[in-house]
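Notes for the one structure printed next.
One chain of protein is taken out of this complex; the other chains stay put.
By written order: A, B and C. Residues from 1 in each chain.
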């Protein structure tokens, strides 16, 4: 048999070999292996890589993965949620998130001024620190900003060199946040902005269109659906379609929503080119994303 | 035994009896029954009811449910996605969506200029009709609009009396669309708007805050997570918290994301009051939402 | 447009109209409508209908649905788990199950001798009643029994006319229980059986094969995967394949397991005929099964 299922070779303990070994297995292990290989190709063939990031990945401890992907050129543009920005600031400002439990008593937590994100707790105080950091920035700014422009203003003022906002600023990587108003950052903006400050989300549309019109092979790594996925893919309704796409999701196609939709469906919309390489991994991204990142580190370690 | 599991009485065929009968069963049938009862109470006790609507519910045929909920006072405010607005316009303009199949060949569909949403097809032409309708409206508008303000301008110009945009306009029901730019409407806005038109999403924040500060019992019915859920709940970080909440979702808590998060988790954030009544139904909303609507119709039919 | 998505007509409140109305909507509402129509056809065209029942449907209150399906000829053979039999006996013996909560303290429950099945509690005492009922039957029996033969012995001795075991006995409907040993009934069998009693599960194989070789159109309604699904479908590896199949599941295809596998996959195995009609509804069966049953009642009510 030419294409035979084969077991993983465990004689070497590195991530690289384990993930490569998954290629001849099945189900989501095979998909994970295909995703790893495809991401590697995207980097080797100089695709301009969008990373769309939904879900509570930053509270879950993945901020260094995001920063590392930027630093090493494994992603060239981030599209994320307002919440990701707020939680990154909580980390960058040194307050951080607490190892909690999904079985905690939520009423007690409320009384302790702790907010729960599944098994992570974040204190009310953390949001106050964010407010203290953001209020003067917001008050000071004037004019019409897209969110990547605003994120540069924020990244510039972040001291923590490990912050992906800082890394993005220094490496000139655009950070789109089309749902910035749908976050505590948005609440602060609505409270502290002066009359002259406009966050112009339609400008975001124009700026992501510019990126999608680049004469380069274009790739996308989609973590978890939501607006980051849709906002990035829909830009291709006007442009030519992505050349490569990886999706990590825990949602399922049969519910009919976009977060679980197959990348094949995206081809019917021409959001992906007909011949685009694509793979979806059905797995919690807290597991899949660090594995893919570790794989890329191994591959591109000189 | 006081609280004993009992089978549904099928001797009467109406929805009302079947759903009431589910109360003494278990799992999501019991949850569905609790949701029906809670929504009924919310209406009877004059809660101001937000409906948050994510996912492709309009392509799936639920526009009359949304319109009907508005007409009959079962919802007082809609928070939805840009896609819901675009697909509603496709229906209101008479083009409509096609019964398709999730097993279709996506490349062939692309060549036929049909876009797939799981088992629904929507033609390229439909989007052109939307463009023809929206372009003059967008070109004409000037000033700084929140999305509810913009939706009024649109609803006013919709001819179809069955459209929820028309109903909302006529009944003065605010329609928030915090991700309007994340849709084909958003693409049109970015192309056709004149210099003087600003869609000010931060104004949305202020306007939903005003609704959350009303001295009324406040309820929310959450269909499917996403920004509509978060945007509505987060307003309560500044206000007092919801008094009642129903959630219909196919997502699961254990992935850590907001769309699958329990409403108990929302209590730790004080987005719901400590004593708020809440129930989550884990079910495809194309099934659960029409059942709940039919139940309410039965209850409030004089 | 020929095949256009249309909203449900809510002007009549019966289940029949609502479910028929779902046919022109989408996602799992459409699938539910197709399942209803297909089951109706199966009955009208005199298919011999297997019902495979996994999961805790009896603790969840669906025993009258199972009994009703048998009484009205909507199913002709039941394949279920040992647990379903045990929980049916708990109901038939008058002990019953308790409306509980999935948030209960499991250690406290253990101390109260209550066992939890998600949001249902069942007392230790209930199992003692089952033991008291079964012990003399088991002690008395001698010879080599298939599980349908054993279930007849049990059904014969059940007093409760509402019990599906009694109905099956009276209407001569075979009840297969290929995992009977995987239940408290099995524990009792292993303790109380005399030397001369053999439960010969291989005889079950022969008996289900006989049913699958009938010269009749053959249909199957699959609730929830597991051994009941596999045991029924695998018989067709030797026979001709099912002519019609309905599946209700909350599992998903992308995990690679049988419980979530599509019915199309079953065609590759020839477990379904090439031209067999089939539909899968992704929905909690506590919701979908009563709706389908109520629909059939409405259709076949004279």
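Going forward, contacts are C-beta pairs under 8 Å (C-beta built on N, C-alpha and C of every residue); 3 or more make two chains touch, one makes a residue touch a chain.
Keep in mind the model is a prediction, meaning the values are calculated, not measured.
Asks: May I ask which residue of C:93, C:258 or C:299 touches the chain that does not appear here?
Replies: C:258
Asks: Considering the whole complex, not just the chains shown, which residues of subunit A touch the missing one?
Replies: 1, 3-8, 10, 13-16, 18, 21-22, 24-30, 32, 56, 59-65, 68, 95-99, 117-120, 282-284, 286-288, 290-291, 293-294, 297-298, 301
Asks: Taking the full complex into account, what residues of subunit B touch the chain not shown?
Replies: Subunit B touches the missing chain through residues 26-28, 252-256, 282.
Asks: Across the whole complex, list the residues on subunit C that are touched by the chain not included here.
Replies: 54-56, 60, 83, 102, 104, 106-107, 109-110, 114-120, 178-179, 181-184, 186-187, 189-190, 193, 198-206, 209, 224, 226-227, 230-231, 234, 237-238, 250-259, 261, 264-265, 267-270, 274, 284, 286
Just so it is clear, only the chains that are shown with their structure count from here on.
Asks: Which angle of rotation, from 0 to 180°, maps the CA atoms of subunit A onto the equivalent atoms of subunit B, to the nearest 5?
Replies: 180
Asks: On a C-alpha centroid basis, what's the spacing between subunit A and subunit B, in Å?
Replies: 26
Asks: Which parts of subunit B, given as residue numbers and ranges, touch two or more other chains?
Replies: 56, 60, 117-120, 284, 286
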